[in-house]
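Just dropping this structure here.
For this view, one protein chain was removed and the others were kept in their places.
In this document, chain identifiers A, B and C correspond to the written order of the chains, with residue numbering beginning at 1 in each.
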Amino acid sequence: MRTTPTSELEPLLPPGVTDDSISERISGIVVKRKMGLGWIGGFAIAFSLLMMFNYAIAVLFAYGVGIWGIQIPVAWGFAIVNFVWWVGIGHAGTFISAVLYLCHQEWRTSINRFTESMTLFAVACAGIFPLIHLGRPWLFYYLFPYPNTMGLWPQFRSPLIWDMFAVTTYAIVSVVFYFVGLLPDLATLRDRSPHRWQRVIYGLLALGWRGAGRQWSRYKMAYLIMAGLATPLVVSVHSIVSLDFAVGIVPGWHTTIMPFYFVAAALQSGFAMGLILIIPVRHFYHLKDIITGRHLANMAKLLLATSLIVGHGYFTDTFMSWYSADPYDKFIVADKFSGAYAIGGWMLMILDVGVPQLIWIRAVRQSPVALFVIAILANVGLWLDHFILVVQSLHSDYLPSEWRMFYGTKWDWMTLFGSFGLFLTLFFVFIRIFPMVAMSEMRGLVHKKPGETKEQGA
Amino acid sequence: MSDKTKIYGLLAEFAGPDELVRGTEEVSEAGYSRVETYTPFAVEGISEALHFRPFAVAVIFLVAALLSAAAGYFMEYYASVISYPENIGGRPLHSWPSFIPITFEMGVLGGVLGGVLGMLVLNRLPRYSHPVANVERFRAASSDAFFLCVESSDPRFQRELTESVLRQAGATQVTEVPLES
Amino acid sequence: MLRLSPLTSMKALSLPPQVQADGGGPRFWKSLEEWSHSPDFLPYLHQEFPEFVSEWDNGMSRRRFLKLMAASLALAGLTGCSRQPQEKIVPYVRRPEEIIPGKPLYYATSFSHRGYGKGVLVRTEMGRPIKIEGNPDHPASLGATDIFMQASILGLYDPDRSQTIRQGKDISTWNALTQFVGSRIEAHEQDQGAGLFLLMGQTTSPTLVDQFQRLRERLPKSRWCFYEPAAPVRAQSISGNDVEPSYDLSKADIIVSLDADFLFDGPGNLILTKAFAKKRRDPAADFNRLYVIESAPSITGAKADVRWQHKPSEVIAFTQQLAAELLQGVPAASPALGKLADDLRQHRGKSVIIAGDYQPEIVHNLAFQLNQALGNVGATVTYREAPRHPVPTIQLPDFVAELKAGAASTLLIAGVNPIYDLPAALGFPEALAHVANSMHLGLYDDETGSRCQWHVPEAHYLETWGDIIAIDGTPSVIQPVIEPLYPDVASLMEVISLFVDLPPKKGYDLVHDYWLRNLAADSPVAWDQSLNKGVVVEFSSPALPPAPVVGVRDAPSPDPLKASDLEILIRPDSAVDDGRFANNAWLQELPRPLTKLTWDNVAMLSLNTAKSMGVTTGDVIRLEAAGQSVEAPVWVQPGHADGCVSVTLGYGRSQVGEVANGVGFNAALLRSSVGEWSRMLDGAQATGARRELASTQHHFSMEGRDLIQIETLAAYKIDPNKAQEVKPNPEPRENLYPPFEYKNYAWAMSIDLNTCVGCNACVVACQSENNIPVVGKDQVIKGREMHWIRIDRYFEGEPEDPAMHFQPVACMQCEDAPCEVVCPVGATVHTSEGLNDMVYNRCVGTRYCSNNCPYKVRRFNFLEYSDVKHPTLALQKNPDVTVRSRGVMEKCTYCVQRIESARIDAQKEMRPIRDGEIVTACQAACPAEAIVFGNINDPTSRVSRLKALPRNYGLLADLNTHPRTTYLAKITNPPSAA
Partner (left out) sequence: MAQLFPPSVDLYAKIVILGVGVLLLAGTCSFYLLNRSPYWTNVGVTLDQPVPFSHQHHAGELGIDCRFCHTSVATSSYAGMPDTQTCMTCHSQIWKDAPMLAPVRQSYAENKPIRWNTVNEMPGYVYFNHSIHINKGVGCSSCHGRVDKMPITWKATDMTMGWCLSCHRHPENQLRPLSEVYQMDWTAPTDPHTGQDWVVQRNVQKDHLTDCSACHR
């Protein structure tokens, strides 16, 4: 993909933009533009990956989790790694739409729809793994608190139950948040669609939104409070996910730094994934003047900031294990950088902490291609990070007699790459049916008085 | 008057958001109460112009969140202490620290669901058909048009007088809103 | 509570109707999920997923698979809501009085191995034998069992057992066989049996001996040969009689093992272990010291206080030097030797020198002389005449030669497998080809059977009558505990009866008649008592008179082996023995005590030897000896003597069954004669190939973690509390949480690392008691073995010559169990008595409990491991323990089913459970009595008293899990300043 270097100081909006032109361009992509060959090709690839995913899961249900590489002591493998990774990716979306909203960061308006969609699809992918990693997935409902004839309840001291509640809540809230944000744009699509059937469908979805003054003010109030609730939620969810490990006594898991650096890692992977998606899309759909270099630069800076926090997490973790003088924890940390998984241990450091440091350089910040590559590397690094956390910690814990190496099988890899299929398929569908940018908020931006627009900053 | 029955109200279009806000303020000052604006985005100052504060929504959010958080905690307490008390790894039956995360999540979930539902209900949504939509031009309200509607049910509503008031307020164009299309 | 065999009166005890009706009806087949079975679909599945054929074979309908495809799209709940299928109740038509459904019955009988008996009690549920226990009344068991006794129950139900009489290629009948034998006898009446050849394993069965003699009288010219592939070598006294030593280790303060693995191998292993452990249990009281000289590490070597590793030739040299010093007073060749000699001198009459069963004659003779010189004979060791062969026999080579010469017109091969286990040099296959009429009697229609005209399926000892003599000469009667699974099976004595009795008699009559003749007065009562006790009562004279102890002639010492060259050491395998247990999946998957290796035999090398040969573990090398060559995977073993390769028998079977066929290599090929236990290798080269080996323990160092507490006796006597200083006893509790109080009972276990010899008996016993599945080599390689109790083995010190330690690890039943807290569905919770319950039917399989278990004692059914293919295997399942299905976590629960049944008995009598009333499966099996289970709320209980000892410590106690299972520190007793 060829892209010209962009300036991170260019204005958030193209010159001479009007409400109508914004609405026309963005809704046009959905309601007027024909499916391009590029889209069809991309969708085809994504969908075939999805089918592979489906196949792998069918085989899994037929034979059991034994088709994966997991064993004793490493009873958790790819499934949990992928879960943590995907949930993390989701977080950036909520962060951008909620936290930046509360901080009045106007630049978020052109990308929050994007990242919110990303959140939904990432959570969808994540949600599958805890289910399929069960030994008896058909009994998943044992985890739900419902009045049964056995007189039994879930065991509420288990972080896995907290996790189930957190992820479910997170998924539902994200959907609601997404829909509410979408409501006015659905109305726009209703009114701008050329074909009646489109208008009917969007009309039904828009619930008859008319943009009445009182509606708007209640809407704004609700949106503000939801943002206020989503902010602690996004922190809590990955904190709880981190408790899946921190509550355990496994050396390498049992540390208080976990929630802090888990959240940071989550955001980092999310910003990275955001860049991975936005950069090609703004290129292929010619949205460079709406999603500007300034947006990319801001995302990149967030990526850089979080990568520094993660780095600090690694440092603290290592330091504490030395300082605590807990022999088991010390062994695990030493093994992480010198043991059988040392390559992973070093690679993840380089990829998710080292590489993002390039963003300090302006030229890199302004090169979409460079950012694209950095983002991909960072996400690989973060996947490795979770892999090392789960596998390397488990493979040599307290009793040396039960130390064993873990090797992923082809089914492990199929489920990993298959989940990309699900994610991309959903994403390709999204760019066909929903506006990629929040039009109503953009219009708001159009009518800002000059000077009222704050200087950008992350 | 007889014309009250025929039409829903008068729909005035304004050049832009600022004009609309100014116009709305004037119309309100003129004593009209059954007034509503229609805009493609949330124009700042409209609620003030309409003398409207969305207090109820906030209350609903708060109440829903507190209730479901309490429900969540009680569920955990009931299951672990009352229904089937079990010795889990020597932990106390009422291990309240372990019950906090779910309590919080339940609070957020309940709050958001309740609040958004409340917002929709207060906004009378879904409502698929509305008289103002009988005006062909109204379709632009979701893209780039800024409308102010004075409803005929307003006690001060008088077809001609109201129209003149609207025009003085800066409306670029005033059309009748028929009750049926 | 012991019963006479239900077959005493020859009244047929039929299998429970459930079993007849639907091959292990629902009451027995306790599986968590109902799976739909559809054979026609399996082939499709398997060509689809060949890699799982071995692992997953529980049947799945096409409908189900498509359902899964759909389900995996929607991720819908699968078989969540399906009602149970209608079950049937199938009562007896006529219920045998002694059978009460749901109540186990115990029968006493004897397990015979290499011609000697060990008493067992067989637990039967509704006519199905399901578990073997030791017989406390039997002198060779004293209530303990070894791995072979435990695993023999699986042999009974082995689906690969031969089931029908075969003539040529066709299935035949008992009548046809009778006629055939009849015709043969007629033929041999003419030549006085000159053409009748009999080849069989050694036996001490009085009834059989009697039958043999009668047959010999009838056909005096008949030719007999008895052999065991793993027969022990014996000393020869001047009188020319074999003499057999028997040791009393309870009197021995110094034990010297000349490559004798007496704690594991041989007919006396259980009593020897018991006696050995007795002198190890209490450091305060007298404490023995064990010297071991051996080539390949054994569990006896692992228990040694002083251990020297020498290659076979040097073991002989060592013995000669020791003898030279002690007998002729030649100064010690080495200081180490000198120390040993001094130690022995200081303990005259209280020491014992034990020559290994597989050492050459000279070592035995020297041991004989040394024991005499040290005044041990009569004190710690007595010699008796070994049981003589019942009839004049001829040596194996001559026997085979005569066969080749065509001298045999009829050949009966019983209970041995010459085609497989005879040295190729003898050329037995060719010899067999010369025989016109060959008969084979065996449990399997194996390598030998398939080459004989007639094959007769042999009856398993649990379904037949017989008798056998224990190592100390005590005879006991073998009584059947179940009607033969297959109608055609016959015991050896029933086959011999075809030759000598007209009409042929059944086993019961043969044994019964013999003993009525030979028992003391009032024999019918004595007979009943004998069956009841498991040993023949009121039996007048000991079977084996003490041998005259006189000077012995020096046996010719074998031509000295050149120290430079590579020697090979051949031993029976420590799990499948000489191959007779090869098809026993429990034993195949049993981690060998020191290698932790399963499903293979290997060429074991020392680190140095491996280095010099440029090979490492897993490399396949070609071994050449006796004109044969085998390809064997290398196993580099710490503690192995340099300059020799050690291999084990029992592998490389080709025709025995699904389990053993094609597993490992046949080491017997490398022998030039039966009874050759070490020789020079003609060659050993790396082939460049590699073989993956399935070991269950990959890391052998304790990493400086205080997992096994070790002290020297001297240090212990100075400060007995060291163990507790290093690892405080779980009490007093330092805990954030208010302690739960355990009102009635508080179950706990104590494991004495001092007496545990790592013999694996507990592992098999647990597998048998708790329906633990076998997973196969591939799964073991992946790390998914299922044993609830495992024996961790650690090395300490120099890898060339390390100290070795065993530590049995099962669920510790932690009071503050980390596993319970993290289970989201409460599938593992604590009971009011401190058990860490595992509720299989609640488990959804998140596996977090396993991750969070610091002892890693939880096992997970990653695939459908429980065998549902073979109905006979279902019969072995313990009906009191749920059979776990795929996706379920499982673990040790202190044999909760035994606790509950004891509780119910006690509750019915309105009394508390007595101390020692509950005996866990591992505890019952343990010959060293290293495992003690009981109630720590009762300060007088045995376990409480053990936990009060200063040696008591908790594993990883610093994690504050408060394990209910604690260990007693290991005390070693090296000579002072050694």
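Note that in this section a residue touches a chain if its C-beta (ideal position, glycine included) is under 8 Å from a C-beta of that chain, and two chains touch if they have at least 3 such contacts.
Computed from a predicted structure; not experimentally measured.
Shown chains touched by the missing chain in the whole complex: A, B, C. When the omitted chain is restored, the residue from C:S257, C:Q309, C:T872 or C:T893 that touches it is C:T893.
Where subunit C meets the omitted chain, the residues involved are 17, 20-21, 26, 29-32, 83-84, 86-95, 100-103, 743-744, 829, 831-833, 835, 837, 839-842, 880-883, 893, 896-897, 899-900, 903-904, 907-908, 910. Residue positions on subunit B in contact with the hidden chain: 84, 126-129, 133-136, 138, 181, in rising order. Residues of subunit A that touch the chain left out of view are 147-152, 190, 199-200, 203, 208.
Here is the rule we go by: only the chains that are shown with their structure count from here on.
Distance between Cα centroids is largest for the pairing of subunit A with C.
Annotation: 56 Å between the Cα-based centres of subunit A and subunit C. Taking the mean of the C-alpha atoms as each chain's centre, subunit B and subunit C sit 80 Å apart. In subunit C, 818, 820-821, 826, 829 are the positions where the chain touches two or more neighbouring chains simultaneously. Across the assembly, subunit B contributes 88-89, 91 as residues in contact with two or more other chains. Only residues 54-55, 57-67, 69-76, 128, 131-143, 152-155, 157-161, 164, 244, 247-250, 327, 331, 394, 396-405 of subunit A touch subunit C when the two sit together in their complex.
Listed in rising order, the residues of subunit B touching subunit A in the complex are 16-17, 24, 36-43, 46-47, 49-50, 52-54, 56-58, 61, 65, 75-76, 79-80, 83-84, 88-89, 91, 95, 98-99, 101-102, 104-106, 108-109, 111-113, 115-116, 118-120, 122-123, 125-130, 132-133, 139-144.
Note for the complex: subunit B touches subunit C at residues 86-92.
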